[in-house]
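Complex shown without one protein chain; remaining protein chains in place.
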Amino acid sequence: MHRLKSSNNLIYFFVFGFILFLASNRVDELRVYQGASIAVFVIAIASIILLTGYSGQVSLGHGALLAIGAYSAAVARNEFNVPVVVCFFIAVLSSALGGVLLGAAAARLTGPYLAGVTLALAIGLPSLANQFPILGGEQGLIFDVGFPPLSLGEEFTQYKWFFWISSLAALISMWLLSNILGSRYGRNWRAGRSNEVAAQLAGINTGRSKILAFTISAGVAGLAGALLSMTIGTVSPSAFPLALSFSLLTGAVLSGVTTLSGVMIGAVTLVAIPEIADVIANRIGASERITTNLPGLMVSTLLIITVLFVPHGPVEQHRSRKAKKLVQKKN
Amino acid sequence: MIQFINTLLIGITAGSIYSLMAIAIVLVWRSTRVINFAQAGMALLSTYFGYEAMVHLNSFWIALPVAMAGGAAVAAFIELVFMRFLLKRSAHGAISGVAPIIATLGLLGVIRALTSSIWGGQDVRIVGPVSNVGYSIGANTLAFSPLKLLILVTVIVLVLLLSLLFQKSSIGLSLRASAFSPEIARLSGIRVDAVRTLGWSLAGASGAVAGMFQTVNGNGSFSPDSIEFSLLLVSGFIAAVIGGLDSLIGAVIGGLVLGLVISFVLMYISSSLFFIAPFVILLIVLFLRPQGIIGAKAARRA
Partner (left out) sequence: MKAMNRRKLITVSAVLAVASLAVTAVPAQAAEVGVSSTEIKLGMTLPMTGSASPGYNKIPAAVKAYFDYVNANGGINGRKLTLIAKDDEYVPTKAVAKTNELILKDKVMALLAPLGTANNKAVASVVNPGRRGIPVLFVNTGFSGFADKKKYPTTFSVLPSYIMEAKIMSEYIKDNFDGKKLGLIYQDDDFGDDALAGFKQAGVNFAVKVPYASGSQSGTTAAGWIQKLQAGGAEVVILFGVSSATAAALGTAAVMKYAPQWILGSVGGDATTIKAAGVPAGVLYNAVGASFAPATTDTNDEYVKLFQDIYLKANPTQTFDNNVMIGMNSAFLTAQAIQAAGKNPTRKSLIAAIEKSGSTFASAALVPLNYSTTSHIGYNGYWFGKYSPTGDLKPAGGVYTVYTTDSGTGAVVKSTYKRPAMPAKGLPN
């Protein structure tokens, strides 16, 4: 099922990139901006799917890992005037470092304990920014990737620039991730997830394998964090609330946490929900309280419904239904 | 010196409230082996029930039992219509381990959004039944008031009642049996489903008291995005784990430790580190004594 050839992946990589390129020229600025957000969510959700779906570890604190990436990118840019591209790499590396530490802790914990530790991290870590002046306190830091190069033309807007950067990043990370998951490492993770003892007997070092999963997932999350702060221009504790971690988790569950290929479903849903909520709130003439809370309510409700009825996500559901039919036909 | 004493007093009062929250987490864990991340949300909802009672009947002494009854009812409802269904559906498959966690988180989100849309959070104020103005010793004022005394006494009474219930009746044992091995429990005549619902209800009531006290102990207001709420959310869980997740006394000790740590960090180290402090304590405990302060056996990999 996952034995995809990387050359095949490469073709999709280019086809998809070309479609995105065409799309960005045809839609209005708001859609371009939302497109950029979708690309960021794709990366963030993929990092959770890798961790939870493939290696079986749950993290409620991915927001904290995004924050590490975002802050290191912003500090590198503001304090040391590092080129933007390098900033993104720094984000990946520093979050991955955080992932190694967290992974080492995680390898000793499972299930609810790990969930609780990461939850506490998600609430606690962003507030560290208030302790160190270099991190800019509650108000945060500006993260400015600069205006698009002039060679792209006068009409080329800032948001289109964001869209291009984040889409390219999303394409590259998806390509890398799907290759990693198809490799020996991916198989080790799945083996460890389904039966840890059996995996150990088969010679897999499950502890090291888990730490590796955490590290890669964190690195990818760090990239998402840096991109997120690019699209909102600032890095601040309030940009990484608990609600963000929950949203990403919801996105992952919606996408189907055991397969990478549904990742667009979750990302598009997360961006679409505020829009839909807005329409509903306007339609029913809801008060400010309801308007503000409707997106959160929809996200949480979707999360519950998915866990109850489609626990493996729509893509996997579709697959297993097809597989069942196939079996029935053969019989 | 007075500052030190006051910090201590603030920590003890706050800690006693976290203890109640931790007890709620422990009760649910003991009955269903689920960490209920929605516990703080349920406490929030019950506090708003209490607030409504305050508005209409204008008595804290009616509002408190109303909140407790409301909390118990909400918890029982969630256990009956939601958790049972969920545990049945997600018993197998790739994400069976994480499904309950994710589900209770979803529940937390739903409750938060619902309460914010109904009550907003700004206009909700509950005033305690007795004065919160501190006692005086000479020229100094203690951070300890009739209200804080009331909170401490109530928490102690509740904990004593609960432990009596667990020691003198077979409920404690039934809870544990139902969680660990429902089949055997059933065979030995324990009404597993009823016992589980009872565990959840007790937890709901306990969380409701925590919510009410957290509200009056602060400035009287309690909203889903207040610091007081986040503190309940994190502290209940962390205190329960520090205490070993399985023991009432452990939960009380965990709550007090956490209350004191937060209070001292807030006063003497930094007002921006008090959310990271519980996390650090949690990590230290998990690494040094994985079974918790009171825990009997290594059960971290449960």
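As written, the chain order gives the labels A and B, with residue 1 at the start of each chain.
Note that in this section a contact is a pair of C-beta atoms (placed from the backbone, for glycine too) under 8 Å apart; a residue touches a chain by one contact, two chains touch by 3 or more.
Not measured: the values here are computed from a predicted model.
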Quiz prompt | From A:99, A:140, A:192 or A:251, residue that would touch the chain that is not displayed | solution = A:140
Quiz item: So which bits of chain A touch the chain we can't see?
Solution: 1, 3-4, 8, 12, 15-16, 19-20, 23, 26-31, 33-35, 127, 130, 137-140, 142, 144, 158, 231-234, 236, 238-239, 261-262, 264, 268, 288-289, 291-293, 315, 319
Quiz item: Footprint of the hidden chain on chain B, which residues?
Solution: 3, 6-7, 10, 14, 116, 120-123, 125, 127, 132-134, 136, 141, 143, 145, 217-221, 223, 225-228, 231, 266-267, 271-272
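Here is the rule we use: only the chains that are shown with their structure count from here on.
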Self-check item: Inter-centroid spacing, chain B versus chain A (mean Cα positions, whole Å)
Solution: 31
Quiz prompt | Residue numbers on chain A that touch chain B, as the complex places them | solution = 52-53, 56, 58, 60, 105, 108-113, 115-117, 119-121, 123-125, 127-131, 193-194, 242-243, 246, 249-250, 253, 257-258, 289-290, 292-294, 296-297, 299-301, 303-304, 307-309, 311-312
Quiz item: Quick one: in the complex, what on chain B touches chain A?
Solution: 34-35, 37, 85-86, 89-90, 93-95, 97-99, 101-103, 105-110, 112-114, 116-118, 120, 230, 233-234, 237-238, 241, 270-273, 275-279, 282-283, 286-287, 290, 300-302
